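Structure incoming, see below.
A single protein chain has been omitted; all remaining protein chains appear in their positions.
Labels run A and B following the written order; every chain starts at residue 1.
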Amino acid sequence: MAVQRVKFYQTGSFAVGNRLLDPAMRSVQADRSRANAITSGHRACRGCGEALGARYVLDAAMRATGGKLVTVNATGCLEVFSTPYPESAWQVAWLHSLFGNAPAVAAGVAAALRAKGRTDIRVIGQAGDGGTVDIGFGCLSGLFERNDDVLFICYDNQGYMNTGVQRSGATPPAARTTTTPVEDEAPGNRFGQGKFVPFIAMAHEIPYVATATIADLRDLEAKVERAMQLRGARYLHVLVPCPLGWGTDASETIRIARLATESGLFPVFEAEHGEVTDVSPIRHRVPVEEYLRRQLRFRHLFEPTRREDLIARIQARADATILRFGLIAEKES
Amino acid sequence: MFQIRIHGRGGQGVVTAAELLSVAAFAEGRHAQAFPSFGSERTGAPVVAFCRIDDRPIRVREPVLEPDAVIVQDPTLLRPGLGVDVLAGLRPQGYLLVNTAATLDDLGLGAVAARLPYGHVATVPATAIARTHVGRPVPNAALLGAFAALTELMSIDSVAAAIAARFHGRLSDGNVAAARAAYEHVKGVRARASAA
Partner (left out) sequence: MALTVARCRPEVICAYPISPQTHIVEGLSALVAAGALTGCEFVNVESEFAALSVAIGASAAGARAYTATASQGLLFMAEALWNASGLGLPIVMTVANRAIGAPINIWNDHSDAMALRDCGWIQLYAQDNQEAADLHILAFRLAEELSVPVMVCMDGFVLTHAFEAIDVPDQERVDRYLPPYRPRQVLDPQAPVTIGAMVGPEAFTEVKYLAHQTQLRALTVIPRLAEEFATVFGRRCPSLVSPYRTEDADLVVVALGSVLGTLAETIDELRDEGRRVGALGITTFRPFPAEAVRAALRDGQRVIVLERAFSIGSGGVVSQDLRAALDGRDCPLSTVVAGLGGRPVTRPSLRRLITQAGSAPDGPTAVPPPLEFLDLDRELLVRGASVAARSAAERDERSLRNER
């Protein structure tokens, strides 16, 4: 009997591990021989975005480097929930630095490997937004300036979640945290200058800068793979919602990340040597309200009275971001 | 001194429960102390909190090693192999309160309960009561009402007042209602048992 190969196409699905995909296009997680760099048994909250992100990032990095990887981790949720003595969830070479020096410690590891002629072994430094945007900022800039051969990853959940949801330099405007409480005159976090570290990384003109979210995990993996093809300082900024800190249901983590991108608030793009090289266009644009009203940290924008002024300001930021990055195609069908 | 140890999981309001107990005791003119056994716990991980009540100032700071009462907010902690011995050090004349809709025998606590003085052990479906009155499965307030009924260590009114002061609006009313409902539940069970 003649065999007719029939190709099935699955459209409109973000599903990872899609069996209709060519094996080569599937997620690393679909591979049974994946590294399981961070394996089960860790103590993350249910629905933790960072745990999900770290798993995808590190397994992708392990595949891209043939398992030749050393990881340096700053203090924070990821470090705390993965290494409760006497257990560790890590199955890779892993060093806990301090809170503010993960980039520098990673640079040190890279220097040592260079000195020993082992540049085949690659280095990842990782931290939360606190450890990257705030306390680790000086060291990060140093890493960029020296162009150390390190891929630095920021898992951005927009606050100091490990210590109980305090505000960081990455906390978005109007968000409620324990140090930006909601009062009439002070509705959550200020509308400050913001501190978008991907821009700052681009200003250093390092080989590779990218943003990603856990809503598009294949994209996240692809960016890790791309980063590992390059040498020098590379920076990856991953949006990872925190159900506890953001006040979302544990089952909504991925959806919230998607809404962050589809609203235009979080741009997903790649840049090399200071120039944007690719953007992920918004497929189905949503107003910021869609995103905000699902999170308790923004509940005060809607109850007891609707804060149209604040919502409008946030919308304006989203609009500006969309324009700046060209996130929506000129002709919308 | 009366020492209470509360076991539960992160997110169930274990720490708040201990604090509210201390506030209720304080309102009745007694000395009280509450503190958690803090870990790097995340939502869902085992949590322990302590409360001490006395008529003299309380000076000790050690964890409660020999509780006069144990409250179990989450019966899944009774499973062996979790490394949590919720009953460790429970005094022979102690009290045991378990949040469950099952019976003590179902939970394997029959023998333990038999060893404790009559009337010192109770179960209460606190999570269900909380869902009914508060709309959330957070059993701590209900358990405090049940605790008041079981031990008569403080009045239900003191417990209700402590809850009302801690929470606001609907949450406050709901939690107070849950506490009172659980109180009545335990009282009712005991009355029926005495009558039998």
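Here is the rule we go by: a residue touches a chain if its C-beta (ideal position, glycine included) is under 8 Å from a C-beta of that chain, and two chains touch if they have at least 3 such contacts.
In this text, all values refer to a predicted model and were calculated from it rather than measured experimentally.
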| item | value |
| --- | --- |
| Chain not shown: contacting residue from A:Ala30, A:Leu98, A:Ile200 or A:Val276 | A:Leu98 |
| Residues belonging to subunit B that touch the chain removed from view | 18-19, 22-23, 26, 31-36, 38, 40, 58-63, 65 |
| Chain not shown, touching residues in subunit A | 75, 79-80, 85, 96, 98-100, 130, 133-135, 137, 160, 163-164, 166-169, 178-183, 185-186 |
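We take it that only the chains that are shown with their structure count from here on.
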| item | value |
| --- | --- |
| Subunit A and subunit B: spacing of chain centres that average the CA atoms, whole Å | 41 |
| Subunit B contact footprint on subunit A (complex, rising order) | 43-46, 48, 80-81, 84, 162, 244 |
| Complex contact set, residues of subunit B against subunit A | 40-45 |
